[in-house]
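Please find one structure pasted underneath; my questions will follow.
A single protein chain has been removed from this complex, and every other one stays in its place.
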Amino acid sequence: MIIKLRQTVDSKKAEELALVFKAFHIKENECSTLVTASSLKEIPIQYQEFIDEFWVLDNDMQLSSKKYRKEKRTVNFGNIQIGGNTNNTILIGGPCSVESEEQIRESSQLLMKLGLSALRGGCYKPRTSPYSFQGLGLEGLKLLAKMREEFGLTVITEARDATHIDEIIEYTDVIQIGAKAMYDQGILRACAKIKKPVLIKRGFGTTLQEFVQAAEFVLSGGNDQVILCERGLRTFETATRFTLDLCGVAWLQEHCNLPVILDPSHAMGYAYGVPNLARACVAMGIDGLLIEAHPNPKVAKSDASQQLNHDEFEELYRSLHAVAYSVGYKIV
Amino acid sequence: MIIKLRQTVDSKKAEELALVFKAFHIKENECSTLVTASSLKEIPIQYQEFIDEFWVLDNDMQLSSKKYRKEKRTVNFGNIQIGGNTNNTILIGGPCSVESEEQIRESSQLLMKLGLSALRGGCYKPRTSPYSFQGLGLEGLKLLAKMREEFGLTVITEARDATHIDEIIEYTDVIQIGAKAMYDQGILRACAKIKKPVLIKRGFGTTLQEFVQAAEFVLSGGNDQVILCERGLRTFETATRFTLDLCGVAWLQEHCNLPVILDPSHAMGYAYGVPNLARACVAMGIDGLLIEAHPNPKVAKSDASQQLNHDEFEELYRSLHAVAYSVGYKIV
Amino acid sequence: MIIKLRQTVDSKKAEELALVFKAFHIKENECSTLVTASSLKEIPIQYQEFIDEFWVLDNDMQLSSKKYRKEKRTVNFGNIQIGGNTNNTILIGGPCSVESEEQIRESSQLLMKLGLSALRGGCYKPRTSPYSFQGLGLEGLKLLAKMREEFGLTVITEARDATHIDEIIEYTDVIQIGAKAMYDQGILRACAKIKKPVLIKRGFGTTLQEFVQAAEFVLSGGNDQVILCERGLRTFETATRFTLDLCGVAWLQEHCNLPVILDPSHAMGYAYGVPNLARACVAMGIDGLLIEAHPNPKVAKSDASQQLNHDEFEELYRSLHAVAYSVGYKIV
Partner (left out) sequence: MIIKLRQTVDSKKAEELALVFKAFHIKENECSTLVTASSLKEIPIQYQEFIDEFWVLDNDMQLSSKKYRKEKRTVNFGNIQIGGNTNNTILIGGPCSVESEEQIRESSQLLMKLGLSALRGGCYKPRTSPYSFQGLGLEGLKLLAKMREEFGLTVITEARDATHIDEIIEYTDVIQIGAKAMYDQGILRACAKIKKPVLIKRGFGTTLQEFVQAAEFVLSGGNDQVILCERGLRTFETATRFTLDLCGVAWLQEHCNLPVILDPSHAMGYAYGVPNLARACVAMGIDGLLIEAHPNPKVAKSDASQQLNHDEFEELYRSLHAVAYSVGYKIV
């Protein structure tokens, strides 16, 4: 249940009530809001005087539910707003991994040339083998920060596990929680305490219900800057790397109030399919698109097969405007 | 291996060679073509004099492979061509099941009003329970034929199993092989012997490789009018009915020379998600779209939740032009 | 709903009532039983006088449900009974495909040597490619029949599609409906009209609910000799051919009154894993086991990798007694 307390209820009383209801206590527009387990369906009569409004919910999709807040939430991606009524589709580009200053500068220059503002690049790579390239770590974070200063870009990178979440929070503008880390409460709870935007990728074996519940960990801590990112499910089909779940996206658009960004690069796993898929994603009317691009994909240290080269990225970018326009959106 | 025989080789000799190679023998542009198992990788020297050209293939995706024929095949959907360089996206509409003359006439009138030409409607429903509505059978086929005569529509309906395939072939313009029937060799082999177009739906548990191999059953019998239709995989996600596999579509577009039609209605299972998904499909640059619509979905005898009503169908139709146009296609 | 009519209700009246309720009408122990859609939850008062007992069921798992018949059904596998309280685990052996008289005789001799009675062997192979070995067809059926006459074996083989179901029914003792054919109503309805036992394999993309509903097609036609066979699901894991679903078997044992046979050979896809899996299956307390064995697996025309050779089969057989005994069953 979500309980909006009366404006006359002070913080101390609100804390008391939170204890009574074993609830999370957050502030929304200066008002205290309590969030209890969804199994609570009724409010005892003696507490009704403190309560302005409340929402009984079917399950633990609560703060993220359109049953609670019908309008889509707005999130700031650097200077750009997405979600709400903006009809912006932000195009985030960059390599799978930050590999060197030269490489990440080339990526930055590509974005600047196209008038784009959001740079991605992995520093702590969640590789499944200890014998693969693991990313540059802190050195990579510093290179991303350098690009931000040099070019004014908004930087997004991924936390692999809770041991370096503080560094990620310090150095990056948007914190990405990867598909393999999205159940990680160490990361989620750390992100709940800050005000920076958080992009949560759906695990490849994760149900939509679990996906939005991961967002609830952040929202219930008081950080409402949460974006969901679909990047493909693991299915029996192995001719492509994963299976992008656009039915799931339609479900999120209907039921959930958080902005949605799509990552066709990881889903497909092969550069040849990324442009057509990216256009399909944009035609859904979505809030953003993550596309991997590398100055020279053949020598990339990770995910070589799925990264576009810079010419392909530019060509894709130019084709997306008309698609976005056809559904009332614009690429930013 | 695919072997194109010299024009000087007569039919009798071609049959002899087909026996030697345990090959299928088909005619393409008046020339004899033999198709053997793909495990054959070399042609013995004594037969080389009869052979014009040959293609060694990695696996049993042969006649449908772009390695054999780079350009997409053309298929006639009534008066409308799809595939090839037509850049047509045919919109096929109609109810899940033919329920009555009144109902199917309303569907036909909707298509006529919008200038569309292709009517779908199930007569033999592949229900998973014996206690559900099983379709009108032959009576339904006759109603579809009546609509064709009355309105000049192209009619497509589904064969459930081999016991009634002859009726389906007789009454319908395009034979649909449903997701649950696509391994059915009784149906596939019957469709291989005719010249009518065949639309094969991908099974919800079927790999892309198996999917194109189902088409090979028809192609290797000499019927080159084959269309593939993706309609969703069965995955762990149950908030939607199936998971539409657009990564798989990108794979087909890269590797396979057959036209591809998409069915977002069955994939989603809920009408609310169909319009956004349909726009995503069209933005892939595809050859057609199957959308279920019913004059009154609430009383539909099957798949009530996923059928659009006629206003929703019209609204969707009107929105698709701009999306198709943005990727160089047109809705027909 | 399942409705048991009073013994005083004659067949004519029973037929009338079947029409009223749009029900299947079958005979059980000389009594008329009607089976309607499970959505029927109440019986109108004017019909109550004809009714002895009735069962309201949650869904279309009706005749096969333990809510209707608590005790497991008994099925005759030749001279051997399985199911009920027999605690028999029948071991069915033989090659994937019947390839020649010599081969199938060797298989038969192996069974005779071990005192086993049930011979399997495919004649119409449901291959996914037209370019693979398709089975010997009718010639294979005749070879199986010859083995039955020569050795007194009970013979089981698979129907691929409805075009040859009459031949299968004529030549074989137990009709197998394969994983790819189990939605085939042409086959299911033909099997509903006969009295021979039918073994239905679960499709690799089939839910348990759909699986038991396939059995309902046969049961509701009046043939109660139905066995279910689990043979592996298609999942994201491709290191093995399929994923044997023993959780599903536990579900069937709890909810369904039909005997259950397991096929670890197809699930695993590799001979090395079959013995351990077969022992696991037997320890579940099951009604039978299908194991593929070939005199010389290396030259098998289909499924070469998963067939045991005859020494391995014999060794496995010898190890199964103790396992079966440990759970109160015996191998027959």
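Chains here go by letter, A, B and C, matching the order in which they are written, and residues are numbered from 1 within each.
In this section, contacts are C-beta pairs under 8 Å (C-beta built on N, C-alpha and C of every residue); 3 or more make two chains touch, one makes a residue touch a chain.
Computed from a predicted structure; not experimentally measured.
Asker: Using the touch definition from the top, which of C:Ile3, C:Leu17, C:Leu208 or C:Ile261 touches the missing chain?
Answerer: C:Leu208
Asker: Pick out which of A:Ile168, A:Ala181 or A:Ala280 touches the chain that's been left out of the picture.
Answerer: A:Ala181
Asker: Which residue among C:Ser39, C:Ser305 or C:Ser326 touches the omitted chain?
Answerer: Answering carefully, the residue with contact to the hidden chain is C:Ser326.
Asker: Kindly note down the residues of subunit C that lie in touch with the hidden chain.
Answerer: Counting only subunit C, the missing chain is touched by 205, 207-209, 232-233, 235-251, 253-254, 267-268, 272-273, 276-277, 279-285, 319, 322-323, 325-327.
Asker: By the contact criterion defined above, which parts of subunit A meet the unshown chain? Give residue numbers in ascending order.
Answerer: Touching the missing chain: residues 24, 35-38, 60, 62, 126, 128-132, 160-163, 180-181, 183-187, 203-206, 209-210, 213-214, 216-217, 220, 234.
Asker: Kindly note down the residues of subunit B that lie in touch with the hidden chain.
Answerer: 234-236, 238
The criterion applied here is as follows: only the chains that are shown with their structure count from here on.
Asker: Using the touch rule stated at the top, which two chains are linked by the largest number of C-beta contacts?
Answerer: Top-ranked chain pair by contacting C-beta pairs: A-B.
Asker: Express in whole angstrom the distance between the two chain centres, defined as the mean CA positions of subunit B and subunit C.
Answerer: A distance of 32 Å separates the two centres.
Asker: In angstrom, rounded to a whole number, how far apart do the mean CA points of subunit A and subunit C lie?
Answerer: Each chain's C-alpha centroid was found; their separation is 48 Å.
Asker: Just give me the whole-number Å value for how far the CA centre of subunit A lies from that of subunit B.
Answerer: 37
Asker: Tell me, which residues of subunit C touch at least two other chains?
Answerer: 234
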